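Sharing a structure here in structure tokens format.
Shown here: the complex without one of its protein chains, the others still in place.
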Amino acid sequence: MGIAIIGGGVAGITAALDLANSGYKVYLVEKNAELGGKMAELAECKVGLSPRVVEIENHPNIDLMLSSELESLSGSAGNFTLKVSGTTVEAESVILAPGYDVFDNIAKSYGFGSPDVVTSLDFEGMLRASTMSGELLRPSDNKPVKKIGFIKCVGSRCQENEICSTACCAYTAKEVWVVKERYPDIDVSVFYMDIRVFGKDEELVAELKDKYGVKYIRSRVPEVIPERGSLKVKYEDLKKGVIANLDFDLIVLAVGLLPSKTLGRLSEITGVKTDKYGYVETSITSPLETNMPGVFACGTATAPMKVRESVAQASGAALKAAILSQRTEPIPGQEERKYIEVGDEQKIGVFICGCEGEVADSVDIPAVVEQVKQLRDVVLVNGDTNTTKEVLEAIEGGIVDQGLNKIVFAGYTPREYENIFKDAVAKAGLNPYLLEFVNLREQCAWVHDKAEATVVAAGMLRMAVGRARYLEAIPIEQYPVIPKALVIGGGVSGMNAALGIADAGYDICLVEKGPELGGGLRETGELQSGEKASDVLKELADKVASNKRITVYKNAKEENVSGRAGSFKANIVGDGVNEEIEFGACVIATGAKDVVPEGYSGKEVITQAEFGKMLGGTVSANTIAMIQDVGEGVAAKYSSIELVANALKAKEKNPNLNIFVLYQDIKTYGKWEALYKEAREKGVIFLRYENAPKYEGGIVTVFDVILNDDVQIKPDLVVLSTPTVPAEDNERLSKMFKIPLRNGFFMEAQERPKMVLTPVDTVNEGVFICGSAVYPAMIDECMAMSTAAASRACVLLAKNFMETPAVSSVVDEQICVGCGVCVDVCPVEAIELTEELIPVVTFGVATVISGMKKVAKVGDGCIGCGSCASYCPSGAMSLKHFRDRQLYAQLDYAL
Amino acid sequence: MSVTKLAYYPGCPSDATAIDQDMSTKAVFEKLGVELVEVEDWNCCGAAEVEEPELVYALNARNLAIAEKEGLDIVTPCSICYYNLERSNIALKADDKLRAKVKGIDSSLDYNGKIKAKHVLDVFVNDIGLEELSSKMSKKLNLKVAPYYGCYIGRPPETAFDDPDDPDSMDKLIELMGGEIVPFSQMKTFCCGGPLMMTRSDIAFEMARKILDTAKSAGADCIALACPLCGMMLDGKQADIEKALHVEIDMPVVYITQLLGLALGIDAKELGLNKNAVDTKEILGKVV
Partner (left out) sequence: MIKTWELDPNFKEEIMKERGGEHLTACFQCSTCTIGCPITEYVPSYNPRKIIQMSLLGMRKEVLSNPDLWVCLICQTCTARCPQDVRISDLLSAIRRIADKEAEAGNIKIDSSRPIFDKAFQHQLEKYGRLYDIGLAKEYYPKREGSFFKGMMAMMNDYKDFGMRMFKKGKMGPKAMFPEKVKDRAVMKKIFEEMGEK
């Protein structure tokens, strides 16, 4: 059977690949004629997503059902029958990933029909067009844009769409960043209510304000008035206490997200319950499960969220679905591959792809083809393909039918496509290192005008052919994957990750540095759902304890990590333990910790966590001041949510209680917005400050920017929201696992500068991160993310073998003088000096040894960065696939 | 045609400052074959000056109850009357206790929530319909018109029958009559200042002037509107505004019912077009 995924947007794509790459049959159902969903409409995202689309289109384990819709679902978990546009599909589990729709009932007061008032999606289209044309032009008159106003919360946090759309603050910041990077002279203002960004996005907003001079103005703008050729925006200047206005020549409306229009019908068909906002109903302790066993939901089907969170949920849902299903398919790349012997005769095939116009529109491909045909050893030039699928087929055909033994591909960026092409070449029987990759898109078509681009393209291809002539086949070695994982951290995320991996059938070492499992959640009284945190923890800990696949080490830590993805080694050291373990994958879930902000002292000063516990008993206060956003550290994603939830509980206990909340931004993202509203309705007073409130002599003094006046409160209780700092161990683990930190939290691997499609993967393949180790998050996000990390680990563990990196350094021992420069420059300490015997004279069969000499030796850890080769003074060190003669040949053609 | 008979609520200005609106409304409905039955002994709706909602509900319950006895939906040419009638209607329909309380004042206030309150513009465009109206038109209006909607046609949401920011029911009607709509979107629902006329005439004059100026610079031959208070501000007070603010405007202001009457071939005098404060002769010359 297999797994049916409904929806081919970023979430569906992610889930499909995780499953298909670990040997499950996948039916991917998409209602449109193309994959990609809403993301394909976003400027940078389409570029980032397309390699995954190509991978799906060519995946043997995925049945891609485009222009198809789910019509019915019967059966139960483990045995579903689906009707998809007339076709019957049998599946063990189902993942719903229908995505979202964009709010489109925009008030006419926004521009009264002016073409220069656009939605954020329209603006993404304009940014894409500007990539090609070089200019950002105003729709009405095609004049260059000089002043842009971004208006947030259009169609969210309002009567028609009560909740916060979560993604808009960050996507607006990203759009502004792209604008300012490309056009520093464009003046940008952003109108907002609360800036609801976290972590990296928070840093981006700060950078936009400080470095790029972007004005963030707190006003919800209700109208845009076309006046004398420009667009007038009125806003409230809180400091001056007047209505001020600014003129723009382009307005971008950051429109909100709505549940997918198809979700209502999907809910009817599948029996999956939706909540009052129309999203799939899930709980905060099981964010991927629906009310129907065997049917999972992910991404914007469950709540409005960003790409990063959607992708994490999708990976998580994939694992949940996999656990209920049987693995039936071979894993691509795990089959035996035999490569043809390449003789002395060079048969170079050159393939130039139009890249759906992205290259063809700027480069005169037929002209380049004619020039390349003239080059020595080139036996085939193909300039007729326009899509990845077409060019991959042409390359495979060229190898199999025409005996090509060197391939030059020109088109997309190798950064995202090289693996797909290498794999295709290998499948056709040619050693993948006989492929030369030319980036005609980013490095030529996008950056040169038409006349120039053709000349540059021809030059780049001459260089590539020159190098191709010297390419050599590199033998590929394999090593077995150890089907076992190490999970670091015994909090909610760590336990949940361990359980996920164990359920998928692998053994786990769970290492907790403290004496107890439970982590940060042990400090929490009640969850926002009303469940007791201790109950949730107990359930998880019991499951961990009774799971035979999980070995728990308490009061322990891991040392001496070595090896690479699929085959790591480490020592577990702790309470009477010193054990060497081997594992194929690792999940880091170290969590984070709270710090009490300084400057507020007294016995009546407590933290929100302490207040939360106090709410279990009696609260004997008449006036409470809650202070948010003070102190050093980062604000956890749950900070505002915890605050309003506690305020509500306190009001429930004593409706006459006066609660003042002193804040900078209330970040009740997504459905949590409803809690914020409820808190206001119950009479909680919110005061917004810019400078931290003071607490002296029992009086809190705050300058309220809303009233433009000092406000004083005499509280009986001061409740502080605590900022969060990373776990102490992160520093040590970062060095040991070679994963960079940002502000002390682990950084995910990232393919493009402002887009995260791999939220739990790291630069160190095989090591995954989740939960508050990445950023302090709500429990639902920790659950989804840790399941995602487990899922990603399982994709790796499902393999029988991995390949050692073929591109590594080699030493010519004859030439090496043992100077040791390479040892110093190697970033991963993979080179050491060894003593070798020196042969000097050879008499017939006898060799006279003159002594010993030091020689560099490259070990297993080499990552193929090439530092040693470029520093080696004698030329003894070289990097396979980047040999001097290969590079010189390339240069010869460039000059 | 779905509508043949309606209860007619003229509103207080109907026999004085808005007599022209009253005349044209009656003439148009007659021509359209819709019988108007004036609400017997109607009382004031409370206008903008009665702030106590329950008092407004009680005042309007009486008018609604009278129409309900006739079994007729109630129609009015005044936007404020419409707002008060319909919001009372909604409140009374939704709240049994309120209905009982109102009924307790006097049996003549016994309203059962069986009818609808309508604005004439709504009846023209949405009940009678453009097709039907078109078939009865005999004249073409070669006019450039600034359609002015004021406050209560698109606002507040529960009583509105058009868009709050850029309504178009009157636009459609004017275009049907052969008129041309001048660019006026941002001014369509800007308040005329009427509610402050008696207490802050300085502000009220400035607001009305803004509307008149915009229409003028947009090249309008006239402003069309659908409320007697707006009519009083923009037409009746126009000369006072010119005098107080030292400007010359001279912008004819007509009720939509007057324009519709012309298109239906009704005599200008019968539509009260000789009673508008700003002379309308020039407009009449463009009706062919």
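Going in written order, the chains are labelled A and B, and every chain counts its residues from 1.
Keep this in mind: a residue touches a chain if its C-beta (ideal position, glycine included) is under 8 Å from a C-beta of that chain, and two chains touch if they have at least 3 such contacts.
Quick caveat: nothing in here was measured; it's all calculated off a predicted structure.
Here the missing chain is touched by one residue of A:A129, A:M193 or A:I323, and it is A:M193.
Annotation: of A:K46, A:R182 or A:K234, A:K234 touches the absent chain (contact as defined above).
Checked against the full complex, the candidates B:K5, B:K69 or B:K275 give a single residue touching the omitted chain, namely B:K275. From the options B:A67, B:L109, B:L234 or B:I283, the residue with contact to the chain not on display is B:L109. For chain B, the residues touching the chain absent from view are 12-13, 15-17, 19-20, 41-44, 46-55, 57-59, 62, 104-106, 108-109, 151-152, 154-157, 160, 164, 189-191, 193, 195-196, 198-203, 206-207, 236-237, 239-240, 243, 274-277.
Chain A residues in contact with the hidden partner, per the touch definition given at the top, are 107, 109, 153, 157-159, 193, 218-223, 234-236, 241-243, 623, 658, 660, 676-677, 680-683, 685-686, 688, 704, 706-707, 709-714.
Keep this in mind: only the chains that are shown with their structure count from here on.
Work out the mean CA point of chain A and of chain B, and you get 58 Å between them.
Of all residues in chain B, those touching chain A in their complex are 163-166, 185-186. The part of chain A that touches chain B in the complex is made up of residues 107-109, 112-113, 223, 225-226.
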